[in-house]
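Removed from the display is one protein chain of the complex; every other protein chain stays in position.
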Amino acid sequence: MASYNLDESYLYQAAGPFAITTQDLNVYYGNHQATFNANLKFPSNRITALIGASGSGKSTFLRSLNRLNDGIARVTGKIEYQGIDINQAAVNVYEVRRRIGMVFQHPNPFAKSIYENIAFPLKQLGMTSDLSNRVEESLRAAALWDEVHDKLQESALDLSGGQQQRLCIARAIAVKPEILLMDEPTSALDPISSRKIEATMQQLKKDYTIIIVTHNMQQAARSSDFTAFFHLGHVIEFNKTSHLFTTPRMPTTEDYISGHFG
Amino acid sequence: MNDVQRKLMQPSAATKQDRRGKIISLICIVFILILTVSLIGFIAVRGLATFFTNHVSLREFFFSSAWNPGQLGKNGQPQVGAAAMITASFAVTLLSAILATPFAVAVALYMTELAPKRGARLLQPVIELLVGIPSVVYGFIGLIVVVPAIRTLFGGTGFGVLAGSLVLFVMILPTITSLTIDSLKQVPDYYRSASLALGATRWQTIYKVILRAALPGILTAVVFGMARAFGEALAVQMVIGNAALMPTSLVTPTATLTSQLTSQMGDTIMGTLPNNALWSLALVLLLMSVIFNVLIKWIGKRGEMQK
């Protein structure tokens, strides 16, 4: 593996508005630094993919955006959302997470019925009006309604892995976030289920800004509008997806997408 | 500031829930801590009174085996020698651990190495039942079965260290077994396959590879068992004979720290030397259980360093 200059980067200036931006974001696990001065701007109602090898810091970066690293890692720098730096102790972290939803690598439905998986968090957050409509709406948005509408009271754990993951997407959008973070949402699924989730994402981007971490370069190329390439904790390149995969500006990016490492 | 920004900057119901929940659970843990610390404190104060109020020397307490705190000895001093009880406590503890360990390791090996499926299904309930039987029942069986058997075989009364050790042997067997199982399960499978692939027999694999890798865990298990044996009161008290005399053989009546406390505490008056002396025995028990704890931690640390 060649040695690359990690301090050089190419960051394409996309047109706004931006749903969320970061300035000099650093993440430390104890003495180990996982992310270095990440400066990224995520355009609203677009899908941005974060790619890079394992340990490149892309998941760590993603989990910092909704403050899920609180108590696990130390995060410095700014995360600007709605004109506020949400990376401050004074910020209401629950409100942040409600507005910046997340879907995880492994489907994690609650051990409750399909209906309750969506209705329960809504009730907890005080969104009690029109419950069954909101459940239906979210399940439709996640392209799951047709498969489960006649068994809403059955345990969510009886669904297939792909269905569980779409239920988790439905659950995440039910609380009406603005941004949806997806941490390798299809890596534990079969190709058919993965395709369904990708199709769902295309539907969702009308209403949400999506940031997705993926190992799968085809997936990034197929489904995202912008792509950021992470290497050893540094953002090396941010560009329109079509440009990044066809005419990468940085040698590191070129080597990664052509399969020279990672 | 717009509405969204205000919401982001203000505490919400969730903030309060978290603070309340954390406080409630913290109160619970602090309650346990306070109880434990005051327990240690009170027993220490009582137990030290023998030495500070009654001026019994530590040497007398630990090395004399004349226990008669109510009366003065030949030298005009009260006789507060706990050596007999301390010796008996260690004797039953060591003997029962020596008896129980091979059986516990055998059962654990059978359940994890020889017959992991069938053996575990058969023996898991056996272990659970042995744990479940209350200590008074062990003591009662000891009294009506073990003591007469020893009397027939060796003469004398049948009460003594041997009877106590045999009862404790069965009582600590499940403790040592289940902890040994845990440590055997932590030995990675590739140790086994590597050894067997080199042509070693089953027993060579067990003896030279698995038991060696699990040794710190097994030692911890044995110390846990010893701690339980050392602190067991009623079952031992029922079969030990309850005579505060230095055990001269395995079959002469004696008394352990716990049995002496159990049988005498009700007969002494709070604040007097005979009573203080008993609290000193309780303090020794307490210190020993702390020492067992430290020992377990130490073995654990050593075991980790070797890996």
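We just call them A and B in the order they show up, numbering each chain from 1.
Criterion: contacts are C-beta pairs under 8 Å (C-beta built on N, C-alpha and C of every residue); 3 or more make two chains touch, one makes a residue touch a chain.
Operating definition for what follows: contacts and distances are computed from a predicted model.
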I notice the complex is incomplete. Of the names "Cytochrome ubiquinol oxidase subunit I", "Spore coat associated protein CotJA", "Phosphate transport system permease protein PstA" or "LrgA family protein", which is the UniProt protein name for the chain that's not shown? "Phosphate transport system permease protein PstA"
Shown chains contacted by the missing chain are A, B
Residue of B:Thr50, B:Thr258 or B:Asn276 in touch with the missing chain, whole complex considered: B:Thr258
Return the single residue from A:Gly55, A:Gly77 or A:Pro121 that touches the missing chain. A:Pro121
Residues belonging to chain A that touch the chain removed from view: 66, 68, 71, 94-99, 101-102, 104, 106, 108-111, 120-121, 124-125, 155-158, 168, 171-172, 175
Absent chain, residues of chain B that touch it: 13-15, 17-18, 20-22, 24-29, 31-33, 35-40, 42-43, 46, 102-103, 106-107, 109-110, 114, 119, 122-123, 126, 128-130, 132-137, 139-141, 143-145, 170, 173, 200-204, 206-207, 227, 230-234, 237-238, 258, 261-263, 265-266, 270, 279, 282, 285-286, 289-290, 292-293, 297
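Criterion: only the chains that are shown with their structure count from here on.
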Could you tell me the distance, in whole angstrom, between the mean C-alpha positions of chain A and chain B? 52
Which residues of chain A touch chain B in the complex? 81-84, 86, 90-92, 94-96, 99, 126
Which part of chain B faces chain A closely enough to touch in the complex? 2, 4-5, 7-15
